[in-house]
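Up next, subunit A:
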Amino acid sequence: MPDRRLTILGLGLLAACAFFLFWGLKGPAGFILELRATKLAALLLVGAAVGISTVVFQTVTGNRILTPSIMGFDSLFLLVQSLMVLTMGGLGYVMTDGPAKFLLDTGLMMAASLMLFTLLMGRGRGDLHRMILAGVIIGLFFRSMTAFVLRLIDPSEFSVVQQVMFASFGAVDTTQLAIAAVLFLAVFAAIWKLAPALDIVALGRDSAVGLGLRYDRLAMVLLLLVSALVAVSTALVGPISFLGLLVAALAHEVVKTPRHVLLLPAAALIAGLVLVIGQGVFERLLGLQSTLAVIIEFFGGLLFLYLVMGGRRR
Partner candidate 1 sequence: MSRPLLLTCLALAGLVLASVSIGAASVSPWHLLSDPEGTKLLFLSRLPRTAAAMLSGASMAVAGVIMQLLVRNRFVEPSTTGTVEAAMLGLLAVTMLAPGVPILGKMGISAAAALLGMAGFLALIRRLPPEEPLMVPLVGIIYSGIIGAGTTFVAYQADLLQYLGTWMNGEFSGVLAGRYELLWLAGLVAGLAYLYADRFTIAGLGETASIGLGLNYAQTLWIGLVTVSVVTAMVVVTVGAVPFVGLVVPNIVARIMGDNLRASLPVMAGMGAGLVLASDVLGRILRFPYEIPAGTIFGAVGAAVFLWLLLGPKRRAR
Partner candidate 2 sequence: MITVRNLSHRIGSAEILHDLSLDFPKDGITAIIGPNGAGKSTLMGLMARLVPIQTGKVEIDGHCVAKTRTEALARRMAIVTQRVGVASRLRVGDLVGFGRWPHHHGRPRDEDHAAVERALAAFDLTELRDRFLDELSGGQNQRAFIAMGLAQETDWLLLDEPLNNLDMYHARALMARIHALSREGGRSVVMVVHDINYAAAWADHIVALENGRLAFEGAPREVLTAERLSRLFGMEIGVEEIGGRPTVLHHA
């Protein structure tokens, strides 16, 4: 890629990956390396999915504060999961593991998020703060609904869902990873093809229609792709609310152009960097386990406050 900033980001990410893989490696390395490689792949995949989905989402909704997870998309995913356990029972849920379940998840997720989105856009359009607040409350609502549904589930089946409830890069299943990767690549290819159109979408609905774009249909398609990406990342590691916000803000800061051909890869690379370095530092240097999500929550929250309090409002 010719762009200098992307090259630097890419090199940085490579270095971070190397650090993550080889730091403190000793003794029979083969097994540990394999474990680390799986985790690294998961981090990169989740980073790319979160980064890209957030940038696209913000472009379509025309704001820089709202992200899919702040609006409760990933809580929605968890709700869908626990509802599935409730209706099919823990055994049925486990039985449908594999590609079929992944596709079912994603399909349900896309349908549900579409409903969520039309509700919010229909009622809240033109009032950004009402929309953001409603999104945040919807997130809270899904979370408490999930907690409620979990309590309805038989305690013996509880552990089945529990593992998807909390963001953790600890244990990632390789088959799941492979399926997620395939799905991600398919979605990414679709978004990449639409990247030039995204530049026009970013101008807002009126200008986009004026320039001859079939805006409403395109926005729908983009949002469907976004929810697929959210499904991918949440299925893999669980919810990380503020990562997307953090990454999208950084990507806009680094690239400083509204061109999505640059923005999208930048967001993916930055997200990868944040996750790999963060997880690496936490695991290798500090010896802490899987608290990265909490830290991201903390700093992402601060950034959100800064953005909302008028640092840079749009």
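Candidate selection criterion: all candidates are chains of the complex that A comes from, given by their letters.
Here is the rule we use: a contact is a pair of C-beta atoms (placed from the backbone, for glycine too) under 8 Å apart; a residue touches a chain by one contact, two chains touch by 3 or more; residues count from 1.
Values in this document were obtained by computation on a predicted structure and should not be read as measured data.
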Legend entry - Touching chain, any copy counted, for subunit A within the complex - options 1 or 2: 1
Legend entry - In the complex with candidate 1, residue positions of subunit A that touch it: 123-124, 127, 129-130, 132-134, 136-138, 140-141, 144-145, 147-148, 151-152, 155, 241, 288, 291, 294-295, 297-298, 301-302, 304-305, 308-310
